[in-house]
Every structure is written in C-alpha cells, then in structure tokens.
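All protein chains but one are shown in place.
Coming up: chain A.
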Amino acid sequence: MSDKRASCLKGNGVTKVFGFGDKKTVAVNNVDFDFREGEIVSIVGESGSGKTTLSKMLLGLISVTEGEVLFQGKPRDISTGQKKREYWKGIQAIFQDPFSSYNMFNKIDSVLLDCINMRGGKSLPYEKKFEMMREACSFVNLEFKELTNKYPFELSGGQMQRLMIARIFLLKPKILLADEPTSMIDACSRATILDMLLKLRDEINMTIIFITHDIGLAYYISDSVYIMEHGKFVEHGKAEDVILHPKAAYTQRLINDVPKIYEEWDLSTV
C-alpha cells in the first residue's frame, strides 16, 4: 500500500562523520531510505546507533557529510537561513525530553504564537490567534485559559509533551520527526500521547518518523520499520514483516530484549 503514496523524504547514501584523523567517528554510514506521505515510520536501534544524529540531519540542524536528501521529490536546499525557515515549515520535531525542550524564560503563549506567526498568521487579530491557540490546546486535551501567562516549567512532563503536539497541530508540517517523545513519560501519559500523534496524522495527513529504542512500541504504531545498528540500516520493511519475521540477527536480539511481564527475563542475551 505504501508504494502507491508519493515519496516525502528520501535519502541516498547519507553519511555523517564527526571529527577527523584518529578521532574520526562515523555516526551514520551510507544509509538509504524512502519515507512515504502519511506513513508512520519507526527507526529502531539501541543507544549510540546513530538515530538521533540521523534525525538531526533530516531536520537540517547539522550538516550532511555525504549523500543527498530529497524533500518531496526534489533535492532539499537549506543553504541560507531563509531557505532553512522554508524547509522547517515542512518538517518539524518533538524532542525526547519535554523539560529541556522549552525556553524556561518564555511563556507558553509565546511558544504557540511563534507557530501561528510561522504559518503566516502574524497580522491576524489577537482574538483569531487566541481562538487558534485554544483550538490547538483543546486538541491535546489542555485548557488554554489555564495555560496562558504560565511558564512551561509550571506544567507536568506529560502536559509539556502534549503542548508540543499542540505546537505541531498549529504548524501542520508535512513531516514530523518524533525523537523518542514518550521515553521520559509514564506509561499512562504515553498511550495518550501516542494516541494524539495518530489522531494528528489522520487529521493533517503527515508523515511521522518515529525514533525509538522500543521495538514493541514501533510494532504498535508504525507502518514500516527501519532497524539501525552502528550507523547502518540492517533491515527495513513493513512493521509486521520485520518484527514478526526478523531476518537480521540484530533485529532478533532487539526483539528478545523486550521484557515480557509473564516471562523470566534472560539477562544473558543482553
């Protein structure tokens, strides 16, 4: 089914090298990928496998050492600040740690207003902006009246992460890069947040690139899965195919390492 959809983000031989000489580290090594519109893609791997580096390259926050990235079929151009801002209208992110994602000196209103301004709503009357912010907050089950004039650190972690989703709701990007958005959050809020992400995907038909180390979670939400080990994709395909019938030994190990409640956990494989 995914093959029929248009390509949204495509990479050919994307490589990132840090340092040079003896200190050279290849964080992402010559990876190819093709993310389709409206698809939920999971990139799964353990810590240090290069997931976050890849996501920062996709976001254009760090440069790509080699290879090319195609955005909506065309090679992306983020050479100037203006072009970068244009690119970021199409791709947005939710970060792992909600507590460090906000500038603690700015009020919540300014976070949401920035999004409205970015979507070209700078000249709208305040009532209109207020209505948009209220709508975005109610989408994630938050009451904007309670949040206005508050600082982000006055919220709980789950509320902060939901506010992040409200931000995405206002920005309506083509691609959302979610870098372990639920790893710092308790299990109950986790389900709510995943639910909201899925709801948002349906609402604005965006691609979600879900970066996680939790293969169970990846199976639960994604259409296709990329397994990453030491900067390389060792396996990719539909979620059911990859996780139920893993071919690579690494995928096998990742699946075995998921703790199961009713089974003794075999630490010898870790």
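The rule is simple: contacts are C-beta pairs under 8 Å (C-beta built on N, C-alpha and C of every residue); 3 or more make two chains touch, one makes a residue touch a chain; residues count from 1.
The working rule: contacts and distances are computed from a predicted model.
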Query raised in the report: Just by its UniProt name, which of "Cytochrome bc1 complex cytochrome c subunit", "Acyl carrier protein", "ABC transporter permease" or "Molybdopterin oxidoreductase" is the chain not shown in this complex?
Result: "ABC transporter permease"
Requested in this report: Tell me which residue among A:85, A:128 or A:150 touches the hidden chain in the full complex.
Outcome: A:85
Report summary line: Checked against the full complex, the residue among A:106, A:156 or A:252 that touches the missing chain is A:106
Query - Contact with the hidden chain (one of A:26, A:69 or A:118) - result: A:118
Report task. Could you tell me which of A:59, A:108, A:196 or A:215 touches the chain that is not displayed? Result -> A:59
**Report entry** chain A residues that touch the omitted chain in the full complex
**Finding:** 56, 59, 61, 81, 84-85, 88-89, 92-93, 95-97, 100-106, 111, 114-115, 118
